[in-house]
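Could you have a look at this structure, given as structure tokens, before my questions?
This part shows chain A:
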Amino acid sequence: MIHDYLSLSILLFCLGILGVISRRNVFTVFMSVELMLNAANLAFIALARLHENMDGHVLAMLVMAVAAAEAALALAVVILLHKHTGKVDTNVFSLLKG
Partner candidate 1 sequence: MLSQWLFYAFATVSVLGALGLILSRHPMNGALWFVVTLVSLAGLYSLLSASLLFALQLIVYAGAIMSLIIFIIMFLNIQPADIPDEKGKWAYLLGGCLAVIPIGLLLLKIVSSLPEGDVDIVGNGFGQVKSVGLVLFRDWLLPFEIVSILLLVALVGAVVLAGKKEMTQ
Partner candidate 2 sequence: MFENVLSTMIFLPIVIGLAAMLIPFSSTTARRIGLIVSLVVLFFGIKVYLGFTGNGQLEFTETRSLIESVGIFYRIGVDGISLFVLLTGAALIPIVFVVVKDRPRAFYGSLLVTQGAMAGAICAADLVLFYAFWEVMLLPIFFMIGIYGGPNRKAATIKIMLYTVSGSLLMLAAIIYLGVAFHGQYGVWSFDTAGLAGLQLSDKAAALSFFAFMIAFAIKIPIFPLHTWLPDAYTEAPAAATFLLSAIMAKIGIYAVIRFIMPIFGPELVRYAMPLAWAAVIGLIYCGIAAIGQKDIKRLLAFSSASHMGILALGLFCLNIQALTGSIYQIMAHATSTGLLFLLIGIIEDRLQTREISDLGGIARQAPIFACFFAIALLASVGLPGTSGFIGEFLIIMGAIKFDTTLGVLAATTLIIGVCYMLWMFQRVFFEKGNDRTNGFADLSICETLAFLPVILLILFMGVFPQPFIARITPAAQSQIATVQGTGQISGQVALDHIQPQK
């Protein structure tokens, strides 16, 4: 049964990756990252259940906290981006172009 949970977690993680690499909308990209975090959380909790050890739960909580911090910062950046360009497109940023 645990294998099913873990497989679901992998599926969600892969969907998150797909979202990150194929979409240009900042919000979608951001939420795809959140999806990946959640997939990881699911794996943590499933494995915690498997080993009956609650460290996994604690880690998942920490991940949530980090996600919250990330959300705060990322959204601030998004606001800046929008203020600056009026767009929510990641392709607007191309200063790294060689």
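Rule of thumb we're sticking to: contacts are C-beta pairs under 8 Å (C-beta built on N, C-alpha and C of every residue); 3 or more make two chains touch, one makes a residue touch a chain; residues count from 1.
The candidates were selected such that all candidates are chains of the complex that A comes from, given by their letters.
This structure is a prediction, so every number in the text was calculated from the model and none was measured.
All listed chains 1 or 2 share the complex with chain A, though the touching one is 1.
Of all residues in chain A, only 1-8, 10-19, 21-28, 30-32, 34-35, 38, 41-42, 45-46, 48-50, 52, 54-55, 57-58, 60-62, 64-73, 75-80, 82-84, 86-89, 91 touch candidate 1 in the complex they form.
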